[in-house]
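Apart from one protein chain that is not included, each protein chain of the complex appears where it belongs.
On to chain A.
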Amino acid sequence: MTETTKITMLEAINRALHDAMEADPKVLALGEEVADPEEGGVMGVTKGLSTKFGAERVVSTPISEQAIIGSAIGAAIGGYRPVAEIMLMNFVAVAMDMLTNHAAKLRFMSGGQTAVPMVVRTMTGSGFSTGGQHSDYLEAWFAHTPGMKVVAPSNPTDAYGLLRAAIEDDDPVLFIENIQLYFMPADFTAEKIPLGKARIAREGSDLTIITHSLMVNHAMAVADQMAKDGTEAEVIDLRTISPWDRETVLASVKKTGRALIVHEAVKEFGIGAEIASVINEELFGQLKAPVKRVGGAFCAVPYCKPLESAFAPSADSIGKAALELVA
């Protein structure tokens, strides 16, 4: 245990990067505007790194997502631990060949001779009227890709601990940062948190809400509201989406008999489908109700505020689904 104090997730990630670069000279950072002359990233997440660790290790790149990820892969194979930033999650689409055909597969295709210990940090999330190409959650694409790990923290402590673990991990990790969460202060403890372990954010006995990233906050609000009427929801923050913590999820649903999966990504073919399927395969006879899912609407993230709000899961829509589940 180190000190506990309130900081934002943005500050926590910045601190994790500083601590990781301090701890291991092989850790590098690259991406658009990540160095201090370019203001340490569009949100300032990488502020201070280039001043402290030098322009050789912290590199602002041209707008070249394929070359950013390719460079990270090459540096990783060459013995380094690069942390590449893809400014917004939609931009990973530009670099999909490098991520899914190369980063994720080189270890397997080489029979374990090469490894790609890199982290790709990227931010996303609706709520800022940024429309159809600046707001998407695309975690299912990567969770569907063998060889890629996917992490999405919901608070500063997890962001710090998971990022430190991701950088030390010997496999490529996609690290998804929610823009709204960047600015929310919360209690903070600087400790590494192992990948693949979910966090029980709230204990309960009547239903299990399984979620990650910003949606954890909505799920907690719903659970608090339901508690007033005597229904106790257990909220599981997955933290790592792939590989996900089946053990914790299945133990919880076995206890409650009811499962609701929530993600901001479009519901159809999202990670909720996989989790629901495993719950059905493992616990069919013990379920008190069919597994439910709440996810984004099946459309591009819309621009105008009313539509954007209607697109994403909210405490209202999550609460409604939760009540139906326990009815």
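Assume contacts are C-beta pairs under 8 Å (C-beta built on N, C-alpha and C of every residue); 3 or more make two chains touch, one makes a residue touch a chain; residues count from 1.
We adopt the following convention: contacts and distances are computed from a predicted model.
Remark: of the listed names "Putative Response regulator receiver modulated Serine phosphatase", "Sulfate ABC transporter ATPase", "Multiple sugar transport system permease protein" or "Pyruvate dehydrogenase E1 subunit alpha", the one matching the undisplayed chain in UniProt is "Pyruvate dehydrogenase E1 subunit alpha". Screening A:Ala12, A:Met43, A:Ile77 or A:Val291 for touch with the missing chain picks out A:Ile77.
Considering the full assembly, A:Val59 is the residue among A:Ala20, A:Val59, A:Leu138 or A:Ile261 that touches the omitted chain.
For the chain missing from the display, the contacting residue among A:Lys47, A:His102, A:Arg121 or A:His218 is A:His102, taking the whole complex into account.
In the full complex, chain A touches the omitted chain through residues 28, 56-57, 59, 61-62, 64-67, 69-80, 82, 97-98, 101-102, 106-115, 146-147, 149, 169-171, 243.
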